Structure formats: C-alpha cells, structure tokens
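Only one protein chain is missing from this complex, and each of the others stays in its spot.
Presenting subunit A:
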Amino acid sequence: MTTTITTTGDTAKPLATPLRSRGHGANVLRRLVRNPQAMLGATVILILLIMAVAAPLLMPADPFAASMFNRLKPIGTPGYLLGTDELGRDMLSRLILGARLSLFMGVTPVLLAFGIGGAIGIMAGYAGGVLNALVMRTIDVLYAFPSVLLAIALSGALGTGIGNALVSLTVVFIPQIARIAESVTTQVRRSDFVDAARASGASALTIVRVHVLGNVIGPIFVFSTSLISVSMILASGLSFLGLGVTPPNPEWGLMLNTLRTAIYVQPWLAALPGVFIFATSIAFNVLSDGLRAAMEIK
C-alpha cells in the first residue's frame, strides 16, 4: 500500500499529478500485459462482453421461442448446438443473451459499492474522531454478517426482483469497501504532504480531491475488482434461489435453477450455465490478482 503514496513536498502545482499518474499508469499496464494469467482472464472477460453486447447478432435462434416437441434435446443436436432447455428453447441463444443480465447483475453492485463505500470510507478516514467512530461502528454491524447471509436476508425480505437483488448486493459490499477506504485514507492523512497542504491553507475538500484521492483510489479500486468474482457468484446464486432475475429472462443462475429438475434426464446440459458463471468468476479473479501485482499493492 505504501508504494502508491508519493512523498514529494511539491503540492502547489496541480499539473504535476496528472503527469506522474500517467507514467505510473503506463508502468502498471506494461506489467499487467506481461502477466499471462491476467491476460487470459482479460480475454475471457472481453469475449463475454462481446457476447453480451452483440447478443442479437450472435444468437442462432430466438431465445424465448419455446417448443413442447423439442424439450431437453442433448448437446450437439443438429440445429441446437448446445441442446434445448426444459421448455424447448435454444440453449446456445439463451446462454449468449444470458451474458447480459448475468454480467450486469454481477458487476453493478460492486460499481455502486465502490462509489458509495469508497466515499463513506474516505470521508470517515479523513474526518477521523467522532464521525469516524460513528460511521465505522455502523459499518461494523453490517460487517458482522457473513456476506451470503446478509445478501439473502435482505433480498429475501425485499422480495424477488432485479432491483431488490442489486440493492441487497450493494449493501453487502459497501462495508467491505468502506473499511479498506477508511484504512488507506487514515494512513494517507497522516503523511507530511497532507500536513503541508493544510499548513498552506488548502480546504478539506481540496486536500481530499487533490492529495488524498489520487493516493487512495488505486488500492480501493483493486480491492473492489477482487469482489466482482464473489458478486458474480452471489448474484447468480440469488437468481438460483428464485430471488433476483425472474423467468423468462435468461440469466445463468436462474437457468441453472430451472434446469435442476432435468438433472437425471440431461445431466451435462443442466450443468452448462454454471460453466459460464465459473468462467466469469475465475476470469475476474485472476485479472484482479494480476492488477494487484501490477500495482504493487499488498
């Protein structure tokens, strides 16, 4: 964590920050590109993103067209490359379109929590004192729940639906990100260049914006990316339980749930959507690990 903190006394020139950060960014990128595992993860994520964006062009059939005569065709059936689901809908098309909702449900909560939790943590860390204690003890209560339990408690109480699932997952990740943000901000706040800025009469907002943010955003961002993998598993898990996404929308967790009854008829077909959840989750995990190593954050 210490490597991102630059200790120059030069705080008056705002121009110096963007120049330095570009140099740092290029270094990080170069190290990241040289990491084969991270690049493999990035490639998988890119393919999934293309699937999600270009789904209408890639789908061989209508993902909603059901047929009682074509139910549960095995993988490799002519015309249905990956078979058909329990309502006779084309699996390949549904898996491709499923990338949209699945990725959206997995990534959005982390993005929202990155914004909200990051802001809360930086504020608490910079303010210190009573405000810090008040905010962090509240965060501790949320942190006292295992994440799966909190996600299910909240979305269970709120009820089924995409919005409710997103809210629940965001609430799960806010305390985790806020804790990290608070601890790195507290470290930075104690450094000499912040004291110097304060002595030269900079307002709290300016100090946070110019001096603190650039130094804490990296570690907070890297930690947040490490949560995407968990978020993907939890988001699909909620849909798997019947919370979250509702039929007939294709989402990998929900597909896994509805195909579960077919496990004795077409076992491998039933397990297929899970392969995509697994691939996404592992890809985000290795990319995040690579990013952490490239940014030299412990």
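FYI, a contact is a pair of C-beta atoms (placed from the backbone, for glycine too) under 8 Å apart; a residue touches a chain by one contact, two chains touch by 3 or more; residues count from 1.
Definition applied: contacts and distances are computed from a predicted model.
Set against the options "ABC transporter ATP-binding protein", "Peptidase M16", "Monovalent cation/H+ antiporter subunit D" or "Dipeptide transport system permease protein DppB", the UniProt name belonging to the omitted chain is "Dipeptide transport system permease protein DppB". The missing chain, though absent from the display, is touched by one residue of A:25, A:74 or A:159; that residue is A:159. Touching the chain that is not shown, out of A:64, A:104 or A:278: A:278 (per the contact rule at the top). The chain not shown here is touched by just one of A:48, A:256 or A:291, and that residue is A:256.
Only one of A:83, A:125, A:218 or A:237 touches the absent chain when the whole complex is considered: A:237.
Against the chain not displayed here, subunit A makes contact via residues 137-138, 140-142, 144-149, 152-154, 156-159, 229, 232-233, 236-237, 240-243, 253, 256, 260, 263-264, 267-268, 270-271, 273-275, 277-278, 281-282, 285-286, 289.
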